[in-house]
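Every protein chain but one is kept in place in this view of the complex.
Right, subunit A next:
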Amino acid sequence: MKAKIGLAQINPTLGDLQRNLEIHRDFIDRGHRSSVDLLIFPELSLTGYFLKDMVPQVALRLDSPVVRELEEMSRGISLVIGLVEESEEALFYNAALYLEDGAIRHCHRKVYLPTYGLFDEQRYLARGRTVRTFKSRFGQMAILICEDLWHVSTVYLAAQQGADLLLIPAASPGRGAERGGKLEIAETWEAMNRTYATLFTMGVCFTNRVGYEDGVNFWGGSEIISPAGERLLKGNDFEENLLVGVFDLDEVRRSRISNTVRRDEDLDLTFRELQRIYRKHFPEGDGDE
């Protein structure tokens, strides 16, 4: 089975939900016209990135009319959309929804909120607590958002739950122009995407946004990597674009025949060692030992 995957390398307007919804409608229309099966938008695609005190103003509850409209738009084309999700207890999450056949199939709340250098997410957002996979019409999937990927453990957890495809919405700021023809950060991401795809024998779909916010550029360079580590699609740096590539789902099976890392992974070993390490970090008993 083959899936036509679209990467919506868009430039959202900071804090302007209505305008960003327009951009989503436009790209979804274009996706339909290109017979795209699955269209992946970047991190916080409905809101823009450096929201700061705007977070509560642009937050959406999953039962809100906007989300209902997005659900409706997922008929005939599966969607990954980034938003600020407001929980029932009024906590705000950097989240991504997987929408299919008119319903939300999965909501991933970003677990690692970068708060260093130019990032300040923990100041404004609540932290997700789970990494889960979910079933889609294209097989078992996981969504991880941008900084989540800088922690191997999240990808490991997704792989151990059987992920065939890893979807990565990102808002990665461009930086580091000292190393020759490519941004340092772009090189790092390309290495991570390829490594994860190969080490966990799964397809990797990475959608990074473009545009500028307060002088910070987002570099784009969205890509799809096969489970064999082969690049199937690559977007231009810096330019808004709908990228469309074909992903052969049978490639997952073939890759696992030639590369047996998934079969050979010893979850029991990892678990035992982690438990031992955990006990060492957090010894039992009360008071001084």
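What we mean here is this: a residue touches a chain if its C-beta (ideal position, glycine included) is under 8 Å from a C-beta of that chain, and two chains touch if they have at least 3 such contacts; residues count from 1.
Just so it is clear, contacts and distances are computed from a predicted model.
Quick one: the chain not pictured, UniProt calls it what, "Multiple sugar transport system permease protein", "2-succinyl-6-hydroxy-2 4-cyclohexadiene-1-carboxylate synthase", "ABC transporter ATP-binding protein" or "NH(3)-dependent NAD(+) synthetase"?
"NH(3)-dependent NAD(+) synthetase"
Can you work out which residue in A:Thr13, A:Ser64, A:Ser87 or A:Gln140 touches the chain that's missing from view?
Residue touching the absent chain, from the options given: A:Thr13.
Can you say which of A:Pro65, A:Gly181 or A:Gly285 touches the chain missing from this structure?
A:Gly181
Using the touch definition up top, pick the residue from A:Pro169, A:Gly211 or A:Pro227 that touches the left-out chain.
That would be A:Gly211, which touches the missing chain.
Using the definition of touch stated at the top, determine which of A:Phe27, A:Phe50 or A:Phe138 touches the missing chain.
A:Phe50
Please output the residues of subunit A touching the missing chain, sorted low to high.
Touch with the absent chain occurs at residues 13-16, 50-54, 174, 177-183, 211-215, 217, 237-238.
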